[in-house]
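Only one protein chain is missing from this complex, and each of the others stays in its spot.
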Amino acid sequence: MIKVLFFARIREQLATTELEIDFLAQTQSIALLRQQLVADRGESWAQVLGAENVIVAVNQTVVSDSHSLSDGDEVAFFPPVTGG
Amino acid sequence: MIKVLFFARIREQLATTELEIDFLAQTQSIALLRQQLVADRGESWAQVLGAENVIVAVNQTVVSDSHSLSDGDEVAFFPPVTGG
Amino acid sequence: MNHIRVQQEDFDVSAELAQMRLCSKEIGAIACFVGVVRDFNEGTAVATMELEHYPGMTENSIRLIVDEAMQRWQLLGARVIHRIGRLSPSDQIVFVATSSLHRGDAFASCEFIMDYLKTRAPFWKKELSPQGERWVDSRSDDVLAAQRWRD
Partner (left out) sequence: MNHIRVQQEDFDVSAELAQMRLCSKEIGAIACFVGVVRDFNEGTAVATMELEHYPGMTENSIRLIVDEAMQRWQLLGARVIHRIGRLSPSDQIVFVATSSLHRGDAFASCEFIMDYLKTRAPFWKKELSPQGERWVDSRSDDVLAAQRWRD
């Protein structure tokens, strides 16, 4: 199982705060996980998750699209940060 | 009349906080004022007021030795500042 | 020595600095920064602001930023507080303080922590104005400010 979190504008655009997805061959990288989410949820997710400035963190560390996933990972999609 | 003030280490070395000196031809510049003070007060004043790092202010603005004085000026001798 | 908090409540800068001074008798300099909610942001009147964060990652990312500052400069302590939830104009949002023997290290590290926090700590601001809601865009200035610190 992989836990997927969405924050801020992305959370609102997808109307989803959190979901769980089975850990499969199809979800062994961020790029593959994104494809799987789009396949499950529809084309509107492709636009939101594929936008240029989307940041991805795995287990609370920012990673690139090629990052490998393991069962039990926590993945988060969020826009550029604007705190401070 | 010229008011002369001494601060910090210089005040202690001269055992003088403040004095007044007549405004004369002999006191028309900082250099001349210093000579006059030494003439009046003795050689120990030459060492203290002639030390390399002594700062002089006239009417609360730092000046050089060649600065001209006017009747009623306030002159101050002090060491490098160490506040903050 | 270091102290990081993410909280809804306001903070008292004097109390934080007093805590900081207690940590070491060697402290000669404390640099601190307070971020404040502005009334106007790009011309729009802001009624209130909502701050969202990523619990856990936020604290961890701030801890990493502070650790990096401690490696770069000679510091005696660092404190970071970031507020979340609903805030109004003139409210304090963020507090960063660093203490050192001398002021040069305190100033540099405090600015470094703010610059990195602005680009690395997962917080997001939404402005709630009479015209509606608006997620605040990230500023390219902030990215440039953080890049200054690269070796």
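We just call them A, B and C in the order they show up, numbering each chain from 1.
As a working rule, contacts are C-beta pairs under 8 Å (C-beta built on N, C-alpha and C of every residue); 3 or more make two chains touch, one makes a residue touch a chain.
Bear in mind the structure is a predicted one, so any value in this text is a computation, not a measurement.
All shown chains touched by the missing chain in the whole complex, by label: B, C. For subunit B, the residues touching the absent chain in the complete assembly are 5, 7-9, 53, 57, 60, 62, 76, 78-84.
Touch with the hidden chain on the side of subunit C covers residues 12-15, 17, 21-22, 25-40, 89-90, 99, 101-104, 106-107, 110-111, 114, 141, 145.
Here is the rule we use: only the chains that are shown with their structure count from here on.
Of all chain pairs, the one linked by the largest number of contacting C-beta pairs is A-C.
Using CA-based centroids throughout, the chain positioned farthest away from subunit C is B. Centre-to-centre spacing of subunit B and subunit C amounts to 49 Å, using the average Cα coordinate of each chain. Spacing of subunit A relative to subunit C, judged by their CA centroids, is 27 angstrom.
A separation of 74 Å divides the Cα centre of subunit A from that of subunit B.
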